[in-house]
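All protein chains but one are shown at their positions in the complex.
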Amino acid sequence: MVAKDTEGLWVYAERRGSSFTPVSLEILGKAKELSRQLSVELTAVTVGNDGGAAAELRRYGPDHVLELVHPLLTRHDGKAYTKAIGMAIQKAHPSTLLLGATRNGQDLAGRLAVRLRTGLTAHVTSLELDGSGQLVGWVPGFGGGIEAGITCPEKRPQMVTVRPGVFTAPPEGAPAGDVETVKVDLSEEDLGSHRVAFEPKGTSIDLTRADVIVVGGRGTDGNFSRIEELARRLGGEVGATRVATDAGWVDRDRMIGQTGVITRPKLVLVLGVSGAVQFTVGIEGAGTVVAVNRDPQAPIFEHADLGIVGDLGPIVESLLRSLGEA
Amino acid sequence: MAQSSESLPPVRFDDEAWEALAATTNANLCFQCGTCTAACPLADSSPLRVRQLVREAQFGETDAFLWKCMTCAECNASCPRGVDIVGLIRGLRGRQWHTREVPKGLPTLLWGMYSDGNTFHLPPKDRASWLQDVKVPGKGSTLLYVGCAASYDPRAQRIARSVAALLNLAGVDYQVMGNEEVCCGEAARSVGHDALFQDLQQRNTESFRKRGVERVIAISPHSFDALKAGQAANGGPQVVHYTQAIEELLDSGKLGKGSSKGTVTYHDPCYLGRHNGVYESPRRLLELSGLKVVEMGNSRAQALCCGGGGGRMWMETPPAERPGSRRVHEAAGTGAELLATACPYCISVFESERGSEAIPVTDVAELLARRAKA
Partner (left out) sequence: MHIVVCMKVVPRPEEVKVDLATKMLDRAGARSVINSSDMNALETALAFRDAHGGKVTVLSMGPPPFEPYLRVALAVGADEAILLSDRAFGGADTLATSYTLAAGIRKIGKVDLVLCGEESSDGGTSQVPPSIAEWLNASQATYVERIVAGKHGTVHATRVLEDGKETVELSVPAVISMIVGSNEPRFIDYDRWAFAQSAKVHVWNEKELAGDPQYLGLKGSPTAVAGLREVKKAGRRRETVTVAPDEAAAKIKAEIDRAGLARS
């Protein structure tokens, strides 16, 4: 028997700059669907040092927007946010709280779940309702080899964090629903940390966190401009083998391999690379490997999901055409 | 150039450290003649001055160049007093582990060997993937020790399958350890971590004992050298290199001679040649298969190192300091149709350093196995 639902489904909308994290909006989309299935109301809750962000959230479908504000809440602080949201939840008793599994989202969720003495299901890749209306979140484990369906049968609110890209943001609509702005009871002591510095991303290459990598090797004959274009169209990074970096076609910090960078992208295109083990250990953890090489005996084909034997040039050009203008 | 004494750092004589090193390596015999420096293949491209390294060691000092050494043993071979300079270099590297002043990436390499049992951080359960369709008799007191490179590197896996094919053809009873095979620890020894080397050798001794192994055939000269030294110390089985084992099979008629045509030049891997004196077996195998062996100028004890030894396979080397391309160039210069060798590291280096040289690189076992199939 499912514990009686109390006051609805909540989604934590994480602020980022003047807007919200894409995953917050994605979750709002799924949450709307779930709230209709469960016949409960949907609330988007957000935290910050001023009101006004709510206006944007009203376009994405929640029935209510709850803004928790205080001048001290200028940035994410796990301890202070836990207090703010915890108090709001203890007052309103929602049955469910969904959060985006961003790093700050997880920083918050783990702490908040303990504050509320409730169950937290992390990084779901899908959310379903079972036969009795119980929420089931499917989560990957053991390096992605196993998926477990997790439920929180009794404690409330049941908390779930959701990975980016799992759901789709609803289209932006006309603003709807009401907004409540609550000034949180907070003091300096409630803050867990203070920011002393911030270095925005984009000042350095980080292949280790790239989701898409396009690697060029000897077979490119130095034609890295097409490799770079491909990476750009796919929103990814350029990687290289030792041959390519030795030849000066690309910077050494793009070299992938045992003495270079170890990467775990979702997708890697390995173009004109023979596939020596010193290189392939650098892409061992990739989700999907696509390789192109002129030599059917090239060892890279044993490390690829899809291998194309052929000339690199025409294949790259054809692929760029099919990807269209950026 | 005069310098005031205030600006020179004080010299510390670390007698204890030196005595410890000298005790295990006969380094006390060094009389600083400098022949080693002249023999070192890195002398042109990098300031590795072997004589100076030895001198500094006496003061308890060392040098970043300590890590550039490929342990090719040209210095050992040339030393008029028979000093084990390679042993001294390993010992000096060993001291750096205590102060944790080692090149980046080496602690990670050792963790991989310790936890995963291989040098690539690849899953132990994939170690037998080299077998593919090859069937191994799986009995007898002879064990084929495949090694990390031939187990995991697709290029080197072909060597393992070739050796197995030849042994099968000759009707030899042998076993392999499959997923239970564990690294021989040569990389640890090369980078100066003797403790991990001994640990891994001991694990192998126990495995050999459990399986009743009396003779080990090693595919990589590095494994051959490491197992030979380590197993002798542990009272373990006899260890030979596959070229020696195959030569025995040819001599006893269990494998037929061949009638291949063509020319081949043979590169002596440092760990087969200079370190262990095995120069003739591989050449005989090539000749008995019908090929004409054409020698390079730097051959046998004068062979030029590929650059992969001494742990260099796991360290970044600037292109200008890599001797591999020089060797491929020398091989191409002989006019031979093929470059043959008997070491997975040499093959890996030559294939990636070949530059514009077209000469195909092959392992001796691959050549023989191909001929045997034809």
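Note that the chains are named A and B in the order they appear, and that numbering of residues resets to 1 at the start of each chain.
Just so it is clear, contacts are C-beta pairs under 8 Å (C-beta built on N, C-alpha and C of every residue); 3 or more make two chains touch, one makes a residue touch a chain.
Nothing here was measured: the structure is a model prediction, and the numbers come from that model.
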Touching the absent chain when the full complex is considered, from A:Thr82, A:Thr96, A:Thr245 or A:Gln278: A:Thr82
Contact with the hidden chain (one of B:Gly60, B:Gly87, B:Gly105 or B:Pro137): B:Gly105
Where the missing chain touches subunit B, by residue: 97-98, 100, 104-105, 107-108, 110-111, 114-115, 123-125, 193, 195-196, 199
For subunit A, residues in touch with the removed chain: 16-17, 21-23, 75, 78-79, 82, 102-104, 106-115, 117-123, 130, 136, 139-155, 164-166, 192-202, 208, 211-212, 234-235, 262, 266-267, 269, 287-290, 292, 296, 301-311, 314-315, 317-319, 321-323
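What we mean here is this: only the chains that are shown with their structure count from here on.
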Subunit A-subunit B separation of Cα centroids, rounded to whole Å: 45
Subunit A-facing residues of subunit B, complex: 105, 120-122, 149, 152-156, 313-316, 319, 348, 351-352
Residue ranges of subunit A in contact with subunit B within the complex: 242-243, 246, 258-260, 274-278, 281, 284, 299, 302-303
